[in-house]
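Quick one: the structure is below, and I'll ask about it shortly.
Only a single protein chain was left out; the remaining protein chains are all shown in position.
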Amino acid sequence: MNSIILRTASPFLVGLTVLFSIYVLLRGHNEPGGGFIGGLIGASAFATYTLAEGAAATRRALVLSPIALAGIGLLIAGASGLASLLFGDAFLTGQWWFPAFNPELKYLSTVVLFDIGVYLVVVGAILAIIIGLEDET
Amino acid sequence: MLAAVLTPFVLALAAPAVRRWAGPAAGWLLAAGPAALTLYFATLLGPVAAGEALSFSTPWVPGSGVMLSFYIDGLSLLFALLICGIGSFIVAYAAAYLHGHADLGRFLLFILLFMGSMLGLVLADNVITLFVFWELTSITSFLLIGFNHREARSRRAAVQALVVTGGGGLALLAGLLLMAQVGGSLELSVLLTQGELLRAHPAYAAMLTLVLLGAFTKSAQLPFHFWLPNAMEAPTPVSAYLHSATMVKAGVYLLARMNPGLGGTEAWQTTLVIFGGLTFLVGAVLALRNTDLKLMLAQTTVASLGLLVLLIGVGTELALQGAMAYLLAHALFKGALFMVAGSIDHGSGTRELTALGGLRRAMPLTFAAGALAAVSMAGLPPLFGFIAKEFVYKGTLDGPAALAVTACAVIGNALMFAVACLVGFKPFLGARTATPHAPHEGGPGLWLGPLVLATLGLLTGLLFNATERLLIAPAVAAVAGAPVPVDLYLWGGFKAPLWLSLATVALGALLLWRARPLQAALARRLGRLWGPDQGYDQFLDGLMGFARAVSARVQTGSLRRYLLLGFAVLALALVSPLLRHGLGAASFAMPMGDLYVWGVALLTVAGGLAIAFTQSRLVAILAMGVLGLAVAFVFLMFGAPDLVFTQLMVETLSVVILALIIARVPVSENDTRGWGRAVGDATLAIVIGASITLILLAVTGVPLDMSLSEYFAAKSYTEAYGRNIVNVILVDFRALDTFGEIAVVLIAAVAVLGLLGPRAEDKAAPESSS
Partner (left out) sequence: MEPLIAIVVGALFAISVFLLLSGSLIRLVMGLFVLSNATHLLIFVAGRLTRENPPLIAEGMKVAEAGIANPLPQALILTAIVISFSLFAFVLVLTYRAHRSLHTVDTEAMRVAEPAPRAARLRGRDV
């Protein structure tokens, strides 16, 4: 796609959208949002970037290959479930940490870690498909 | 006792490593294991002869009453001694016979696995344990027959043996379970005391048929005898061990074991005597027809198994004595003769009887073993084979149809006499013939085994009192189900058995004298005859043809047809409950006031219809967008903000991917269906759609069980610290499901990457830029 407007705006647009997607991811436990939605938003941000700048640019921006990102996400999600085994609970039972300085902080948990894993899998998998297709000539 | 059964398995796993380590000494090292087991079982001889029975039991599948239980009485001890004793010589023999073979380690592994399975089979008390070991022997036999797996003949023989004995094993399982059901126990030691109950039960015929199928296939009885000669494709140690001394006797063992439970009826007697007798004669005749040493021995094994089945069928005390004595004699002389045949093959390079002669100078020790074993097989005193034959005749004279059965035995034994002399003497006597190798004696591994076994045939004969007390009497007691007085002898005076023996020898000598023309005539006559071996091929061909015909019919390769069939079944499944149960409390209330909802509903359907009926690609993509948006609106109206978000993002990304793809597939997606087909498809589609609507209405007409949802609503914040219940369900309450789902997403991406990229089958696919 050779739109000059898109090409100029896309870096900012992408930055903002990714930021927004992370916000949606983190607020998901209490308000509409979460790993799936955040991941889809993040993926669409990079999809826009890919359409504007090409697959190579996205690959540079991501540092890791998208499929590796997705794999890491799955590992994080799985690992977050293993933590509960240390405390004698079943696999994937949520574990919370209430730090002394702010016991009301409810983000430090394996559940949020799991949601981050979901986010990474969704972003990675969708980008892998889109970049793969963009690579095809 | 469990340790005794497990020892061969442990040794088996160690065998390849031992072979690599110890090199040529591996055979002797590994043979020490079964030799030690033989000694262990030998120490049990005294107690068992004194009437003790040893048992061991540990829960295996306690829920179904399956125990890993073992039991030693005279019968199992006799078998255990044969298995371990002959087994130790076989291991040493195999190491020498396959000396330098690349896969010797694998061979030793298999043969020790077999030894453990066979030991477990004869010691098993629980019927499930028995069945598992029974099938293990079939499987290890398959592996051993197919040892030279690069040869098509070996593979065929291995598969054939597995199909026949494995199939019989399944019948056996059914029979054993039936017996256990009727007898009320899975333990044989209990079941066999319930003989009256079993024999009087209406299902007795079924039990008998199934158990006999198992025994007959395993012990190569007519009409299943064909697999055993084919199994001679296996290396000779296997033939000597599995297919003469032990595995094929499993069927005989089973019959002997079942005798107190199932035996004694007319059906049992008639079936066993007829099948055993026929097998005996057919096997003996076929043995004389062949000129390959191994095949001759294999056919005499078929014959001997027939004789054993016949004797168990006759079932009188004397017949059972004959059976047990012959069992022991046969294991000793046949094991020895097979090993002798292998040594001849190994030393001279051929097993063809007509090409062999005058080997006595070159292979004196092998000759001694062969001659001794052959004399036992021929049934001449003072070897144990003679005693066995005396008791065989006493047994046949004692039973029903004594004249016919005895005549059958005499003719069969005369044929065996001729074959024994041919195999045991012909290769060694007479003038030296030219053989592929210069004949030479092998290492001690090759001659020690046959020599010891043949000598044991002599010793058991000379020391018949000890043999009787320690081996035969306890075994007969176990088979008969009660102690039986046994009185073995070498000299019984000029009575009927002796006259029969003399007649046998005379007839055998006559056959021997005319052996050459007889063999030629038999080969001519029987060469072209249809046999069960061809029947097996025809059966398999038929099965394959049937499978091809069915799959050609069911799997037409037309996706449309598969889908059509699937949807037709779906329509049937949807319509039939509606017809049977009606609509129940379904409500059709559709308040007209909520125009907003009506608008969105119409938009959704319009989008769908546009996708289906437009001829323009662009319109179709747009319509998909409309449909997706309209569904998002439905979610929005009914309180599902998370779904709205998700739906909108997926919508966007779908269009992106669709655009990327469609640009690369420049083919029209117009509907190519003719009018007739389109109308038919539409009718099916409408039936499905309408019944889904109606069923959904019926479902919403009944109250919904909200307990799960209420549980989540109540616990979401108090236990999982989240206010968005949907998200809490996803990442906490049902996190394992979500974990599986993201794994699916990842797999889909991996699969897509696999599909992308250049392929060999593409026309001039350019290298991608990355």
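Each chain gets a letter, A and B, in the order it is written, and its residues are counted from 1.
Criterion: a residue touches a chain if its C-beta (ideal position, glycine included) is under 8 Å from a C-beta of that chain, and two chains touch if they have at least 3 such contacts.
Keep in mind the model is a prediction, meaning the values are calculated, not measured.
*Asks:* Which one, B:Ala402, B:Leu543, B:Leu696 or B:Leu736, makes contact with the chain that was left out?
*Replies:* Residue touching the absent chain, from the options given: B:Leu696.
*Asks:* Kindly note down the residues of chain B that lie in touch with the hidden chain.
*Replies:* Interface residues of chain B facing the absent chain: 548, 552, 555-560, 563-564, 567, 587-591, 594, 597-598, 601, 604-605, 608-609, 611-612, 620, 624, 627-628, 631, 634-635, 637-643, 646-647, 650, 653-654, 657-658, 661-662, 664-665, 667, 669-673, 681-682, 684-686, 688-694, 696-697, 699-700, 704, 706, 708-709, 712-714, 716-718, 723-726, 729-730, 734, 737-738, 741, 744-745, 748-749, 751-752, 755-756, 759, 761-762, 765.
*Asks:* Under the stated touch rule, tell me which residues of chain A contact the chain that is not displayed.
*Replies:* 30-32, 36, 40, 122, 125-126, 129, 132-133, 136
Note that only the chains that are shown with their structure count from here on.
*Asks:* Round to the nearest whole Å and give the separation of the Cα centres of chain A and chain B.
*Replies:* The answer is 52 Å.
*Asks:* Would you pull the chain A residues touching chain B in the complex into a rising list?
*Replies:* 24, 28-37, 40-41, 43-44, 47, 51, 55-56, 59, 66-67, 70-71, 73-74, 77-78, 81, 91-92, 94, 96, 106, 109, 111-112, 114-115, 117-118, 121-122, 124-126, 128-130, 132-137
*Asks:* Which of the residues in chain B end up touching chain A in this complex?
*Replies:* So the residues of chain B in touch with chain A come to 641-642, 644-646, 649-650, 652-653, 656-657, 660-661, 664, 720-724, 726-728, 730-732, 735-736, 738-739, 742-743, 745-746, 748-750, 752-753, 756-757, 766, 768-770.
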